[in-house]
Each structure stands twice: as structure tokens, then as C-alpha cells.
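Apart from one protein chain that is not included, each protein chain of the complex appears where it belongs.
Right, chain A next:
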Amino acid sequence: MSQTDLEIVVDDPTAPEDDSPSVVSSVTIEIFVCLLLLALAVTLGYDNWRTGASWDSTGPEPGYFPFYLSVILGGGSLYGLIVALLARRAAFGTFVTRAQARRVMAVFVPTLLFCLVMQFLGLYVASFLLISGFMRFVGKIALWKSLLTALVFTAIMFVTFDVAFDVIMPKGPLEAAFGR
């Protein structure tokens, strides 16, 4: 190996354990998804039928094409539902283990909060909070590193989108205070 070699090691201390118990099996989720899709197909199909799904003097009515698509979607999900109900449970694996679910929630909940906060404080403040908070509390990274990274990234985004490319983002009281 030459001297220019560079060893890269990244650890993942909070990685999900392999033997974590299953929260829910894939077959349960498949049944659930098929039921949801079936309900969606019925709702959309009804709405299109109401709009008009037959032919008039000018050709097919607006609901014609989507009506038959809802029929196809309904048929597909009904078939999927039957397959999932008849299948042996063992043939399907685990949908998500408890450890995995915890990690997925660790991203999803902050993302949800970020979207909520964005409506009140604007995108840039929300980004700063999301990045610094996530790095500090989920990633257990030093506070100064988290704050600095969040500040630099948010600033770069602001300059790129708001100043250079004129792409307008939701803004809140902080930007208003600076008159932007």
C-alpha cells in the first residue's frame, strides 16, 4: 500500500441490533395497505362516476378514464388482499423490528416538527433548528460542531436560493427583522 492511502473508519454506535423483536410483520402491513388502496379506489371511482364516466356526443366524459383506472386499482388491491390473506404468515418476513422503528422515528418525528415549525418561523430558522438539534441529540455530536454546521449550511442555502437564484422560501419573524 502506498503512503497516499487513507484509512476511513466510521462507526455506528446506535445501529439497530440484529436480534431486535419484530413490531409488525410484512403481511399485516400488506393487508392494511391493500385495504387502504381499496378504499381509495372506491372513493375515487365513486367521485368519477358522479362526474360522468360514460360517453356523450363529444366523446368520453371527464370521469371515463380515471373511473376505469379506479376499477383496475380496486381489482389489483383486492387481488393483493386475497393473496396476503391466504398466504402462510411464515412466508412473509418482518416489516420492521423494534430497534429499526426507533431509528426511523428518530428521523421522522424531527422531520414532521421541522415542517410544522417552518410555517411559523420560516424555512431557514427551521433548518437551523433541525440540523443542530438532530446532530446534537440524535447524532450525539459536540454542541459547537452541531451549531456551526447548522449555521454554515443554512447560510449557504440562504445565499444560494434567496440571494443568487431568487427562489423564494417561506420566511418568518427573524427574516422580517432583517428586512428581507
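Everything below uses one rule, namely that a contact is a pair of C-beta atoms (placed from the backbone, for glycine too) under 8 Å apart; a residue touches a chain by one contact, two chains touch by 3 or more; residues count from 1.
Just so it is clear, contacts and distances are computed from a predicted model.
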| task | Could you check which of "Ion-translocating oxidoreductase complex subunit D", "Peptide/nickel transport system permease protein", "Tryptophan synthase beta chain" or "TctA family transporter" matches the UniProt name for the chain that's left out? | result | "TctA family transporter"
| message | Take the complete complex as the reference. Which residues in chain A touch the chain that isn't displayed? | response | 1-2, 4-12, 15-16, 26, 29-30, 33, 37, 40, 44, 47-48, 51, 55, 58-66, 69-70, 72-73, 75-77, 79-80, 83, 95-96, 100, 103-104, 106-108, 110-112, 114-115, 118-119, 123, 127, 130-131, 134-135, 138-141, 149, 153-154, 157, 160-161, 165-170
